[in-house]
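Okay, handing you the structure first.
Every protein chain except one is present and positioned as in the full complex.
The block that comes next holds subunit A.
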Amino acid sequence: MATLDQKSPNVLLQSLCCRITGKSEAEVAQQFQYAVRVIGSNYAPTIERDEFLVTEKIKKELLKQRREADAALFSELHRKLQTQGVLKHRWSVLYLLLSLSEDPRKPSSRVGNYGALFAQALPRDAHSTPFYCARPQSLALGYGERSSGLSASMATSGISSLGVYALNGPTPTPQSLLAGHPPQSAAGVAPPMGSRLAWALPASSSPSLALGPATIRPPLGPSHPNTRAVRPRQDGDAAGEVSEAALVRDILYVFQGIDGKFIKMSTQDNCYRIDSKVMVSKSLRDTSSRLSELGWLHNKVCKYTDARSLDRAFGLVGQSFCASLHQELKEYYRLLSVLHSQMQVEDDQGVNVCTENNLTLRRLLVWMYDPKVRLKTLAALVDFCQGRKGGELASAVHAYGKTGDPQMRALVQHILSLVSHPILNFLYRWIYDGELEDTYHEFFVASDPNVKTDRLWHDKYSLRKSMIPSFITMDQARKVLLIGKSINFLHQVCHDRTPPGKITPASKSTDTPKDAAELLSDLEGAFQEKIDAAYFDTSKYLLDVLNRNYLLLEHLQAMRRYLLLGQGDFIRHLMDLLKPELARPATTLYQHNLTGILETAVRATNAQYDNVEILKRLDVRLLEVSPGDTGWDVFSLDYHVDGPIATVFTRECMGHYLRVFNFLWRAKRMEYILTDIWKGQMCNAKLLKTMPELSGVLHQCHILASEMVHFIHQMQYYITFEVLECSWDELWNKVQQAQDLDHIIAAHEVFLDTIISRCLLDNNSRSLLNQLRAIFDQIIEFQNAQDSLYRSALEELALQLQFKEKKQQNEEEGLWRVTAEQEAEEKKRIREFQETIPKMCSQLRILTHFYQSIVQQFLVLLTTSSDESLRFLSFRLDFNEHYRAREPRLRASIGATRGRRMSNV
């Protein structure tokens, strides 16, 4: 048999085809291809290779036909065959012969049963699926009567045993229809019906086996109702109706956005539609247009991803969005390929054997329902995300996740996890390393590269509000900003070289989108916790560094002690030392002199025990000199701040401190002046007792001075206790509780603002401040007036004493005590002096009057002030209602406010 084996199965098959059909090779090409496919798809036998079983079956078959002699003959022949040993696959040949065997007693059924055999054989044999592999073992051998069963069914009617394939068999119906035909031809006609059903589909797809429409259409064909799958594809020209199968094929292309043969993209309507010239039933047209929506949606998504995937500026978030869209599309393509292969299988089968598994438009409509919903979601997303990038895009996607449909939500969640992955990566890089790797400006923290390190904390980093993904709250975003800012601040400003990992026990960052998804699902929990932990650790570390290495709190206290005059002994001593210097015109002052005095003052007082770090920052500063200024007007203390400290004590803050210092310094000076005035009064009171003519003036002086002392004391009390101490206490509490640097800065700013407004330095209380300044001026003027009074009085006193002494001396020398001439001169001088007294008196009165009117105005303003503490101040200043009695406006306004308060109650 060696030579026999030389020929390939294909060659053999071809000659078999020729032999059986009796046609030339060219003519049988279609049948041959079919045969090759069937054989090829079924190469492995599905039956048991047992020669014995096969022979037994053959014998049984023969016995059944009551051919005992033939059975004996077969046994003999079989024995002979076994002895030959030429064949290797005896069972195989025998099985073939068995399955081809026919009952010779029913010759007429021979042709007819082919259809039936084939119809049944095909689902069993032509399929290559495992489903069919499993079956025949039990079927062919399990009850071992396959052939007989077949013949039995043939003998009766195919209907009951063949079920849906009944039409394929030689049923009585066609026979009755073809009553006029002889039985042979009737049996011969029946198969075409079967074959029509069987061959239509493969014929339409693979012309290899097509028997040609002309031959396939039997006489009774047109009357048959089952026309659905009849029309092959080539029929789908403008003349005839398009078959559903052709539309299915088209639709599968349209699903991918490719124009089909009949269904094309219509540019004017922007949708897929069947060419109106093509004849197709309305329902098919509707169904296919519904299906072709998928193609349109697919195109939309595709267009977006294609346009964006090459756009580098679109950023990482956008890229991952495109990637997620691609992923979804890939799933979609996978489905399409399954559909395609299903169609291919149907084509290959060549027969419309199993209508339940066929692709139809309706079936597609059902199958594609879910994908359509998904694609619709994607398309809507694409629409919504148009022109967005970065965090904005993530917000847009997130907005779509808020739906009740769990499938859609899952889809959007998946996309969101991919989209937010880069954002979360930015975030972790930022909060753990302080690095901003945001090339495309997608993250919600923005950095301004132009800002120098001294303004790093305030200006360098900011939130991009539009880029904050909606799943991150504003509070979280602020914290995130703060964390990274703190790290950068530590590195760049504090020159702290601690590796970021040590500040926060670095938790693992999200490496995969899956982690991101997990995190997203637990935004309130784990994510918040992570941010909080990082925030807490970083801020605490930063504050520690600031306090430990940069003495932030000490500086804060130093501000209070020096710039807000908290260190009483030092300020007093400084004023003592500076007094002669500052009395001079401002232009003659020299900074180095004053600095020297300052150092002396520091060394002489408790300030010397302060930290060197603080003392070396203390300095003198001279304000701009305007003509006529004295030293008092331009002198101020200064405190140098730099480095990290300057972040809290900014330039503006220092400006505020300067203003407050000037105000306090002035008020302090008033107190100082009044002390001098009082000292003068005490010292001179006894001396001037000898001049009774002065007592009126001096009394006036005393009254005015004590009025002023009362006023200034109350002012000082107010400033010290109501303003400075209260605000300081608040500030200190806040600073102690502060969690991050921003809290401290905010608290400090609040502190300064309160001080400024309470010290009447803000714009609202400008008029009050002017009044106060005027009062201060009056005090200075009073000092001058009283000084000159005392000077002239004391001069006079000295002269009078001198005159008396001279008289005494003359008497002792035995001379005339005084000459008339001297006497007259003395008298004249005294008279002149006494004449100046009323002048002084009136001057004082004017001064008093002026002063009092200013104070009254001041009080009026105070009572109308909105600040409660200022109203209390007015009450304190006018405790015994001294001014109220004099000023009708004051009475009215106080009454009014009281009345108002009553009505409020």
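Definition applied: contacts are C-beta pairs under 8 Å (C-beta built on N, C-alpha and C of every residue); 3 or more make two chains touch, one makes a residue touch a chain; residues count from 1.
Here, contacts and distances are computed from a predicted model.
Protein name for the hidden chain, per its UniProt entry and selected from "Rhomboid protein 2", "TP53-regulated inhibitor of apoptosis 1", "Mitotic spindle organizing protein 1" or "Multifunctional methyltransferase subunit TRM112-like protein": "Mitotic spindle organizing protein 1". Residue A:Leu97 is the one among A:Leu63, A:Leu97, A:Ala685 or A:Ile703 that touches the chain not shown. Among A:Lys80, A:Arg497 or A:Arg831, only A:Lys80 touches the chain that is left out of the view. Set against the missing chain, the residues A:Ile20, A:Cys271 or A:Val338 yield one that touches it, A:Ile20. Although one chain is not displayed, its contacts with subunit A can still be listed: residues 1-5, 7, 9, 12-13, 15-17, 19-23, 31, 34-35, 38-39, 41-47, 58, 61-62, 70, 73-74, 77-78, 80-81, 84-89, 92-104, 110-111, 114-115, 117-118, 121-122, 125-126, 136, 185, 188-189, 191-192, 195, 211, 215, 218-219.
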